[in-house]
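Only one protein chain is missing; all other protein chains are in place.
Up next is chain A:
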Amino acid sequence: MAGVSLENWQERIRDPKIECMSRDEMSALQSEKLVKQVKRVYENVPFYRRKMQQKGVEPGDIRGIEDIGKLPFTTKEDLRDNYPFGLLAVPQEKIARVQGTSGTTGKLTLASYTKYDVEVWGECVARALTMAGLTSEDRIHICYGYGLFTGGMGLDYGAMQLGAMAIPMSAGNTQRQMMCMEDFGATAFACTPSYALYLAESIQEAGLVDRMQLKAGIHGAEPWTEEMRRKIEDILHINCFDIYGLCEVTGPGVALDCIHHEGLHVYEDHFYPELINPATYEPCADGETGELVFTTLSKEGMPLIRYRTKDLTSMTHGTCKCGRTLVRIHKFTGRTDDMKVIRGVNVFPTQVETALLSMGGGVAPHYLMIVDRENNMDVLTVMVEVDERYFSDEIRKLDELKNKVAAVLKQALGVSVRVKLVEPKTIQRSEGKAKRVIDNRQM
């Protein structure tokens, strides 16, 4: 019940020199780092040398950050082709650890870190935790999975760098999570937003909200909405923050939103973001939606040059209310590969979530989208859970609810939707990334 309102919020900035740097100073810093990084990868990574030669670019052509557009892109497929250690820029013995995520094709997306890379990672997460109002006095309950997935280790490194106490719970066993959270007096917790909501509801149902000392939640690894954030905040009386990262770039801690929730501040001294039109590769202006592209300016182990994340967002430059000047990326519209084209309309799972939450009750914001093809027509079915408070003894009223959900979704998505009401808690709650879409179409 230790939630802090904006009125008495005390903004903490771990590294004001970097986080509040002027644009000119930041560009100078990025330029210096990029020039070195390009030289390093050209000399040490055959893959980058070949790609640059194909494009007719030499390290000497890159004199500053403004020249970044001359460099070739790197894609997830490139990572797969060079799996597992083909992109190292240091000798293998310098690699201190690997982290990865399971790809949809079976092979992992693997990232290699030197000791220095791990330190930078921890420092970035520590900056993020500070942005969320945490200090060395806090106790951080980490229920992200520990292992190859970067969530658990990333938050752990950050807590250590901050000097806070880490509670390395890993995912699963909600009863035990609640017990430890209460017994150890956790003041913050970190996990995926879908699990955070599930955990919050479980804490509420068990009547434990008042016995918790939580004040902040750090959630990421899947797209979520403002409505979902408010829902978790309202149940637990805490502030929740959106953490962004991907293992290829470093893991969580690439960006975090501050208390003002007007975009996620990117640690651009280490990770230089660009936003491009995914079809034309042209850069996007502030406010335009495009694909996020990262160049790792500090990474030693497996540097990435203009890595296409497939995440769709928009960017804002300028000083935030919190005082930081770091460029901000906005809530993700989705991923280029989460996006489903249904009868020619682009549909993102987050749109379904926003629409369900906008109804203000009747159904829970847990859903599963199923796309089928019947008689050459795409059919979108959305399974939603009936909310106890709106359950009626009459089939007619349930039909009305179903029709209302269908109408709201059609309005939001622009395609008609078959709604299937299901019993509460039957849609799988994930402890990792939530599976929101099943596509049964044979393309």
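Note that in this section contacts are C-beta pairs under 8 Å (C-beta built on N, C-alpha and C of every residue); 3 or more make two chains touch, one makes a residue touch a chain; residues count from 1.
To be clear about the criterion, contacts and distances are computed from a predicted model.
Trainee: Write down which listed name, "Branched-chain amino acid transport system substrate-binding protein", "Response regulator", "Tripartite tricarboxylate transporter permease" or "ACT domain-containing protein", is the UniProt protein name of the chain that is not shown.
Mentor: The chain we cannot see is recorded in UniProt as "ACT domain-containing protein".
Trainee: Who touches the missing chain here, A:96, A:398 or A:415?
Mentor: If we include the chain that is not displayed, A:398 is the one touching it.
Trainee: Under the stated touch rule, tell me which residues of chain A contact the chain that is not displayed.
Mentor: Given the touch definition above, chain A has residues 386-388, 391-395, 398, 420-426 touching the missing chain.
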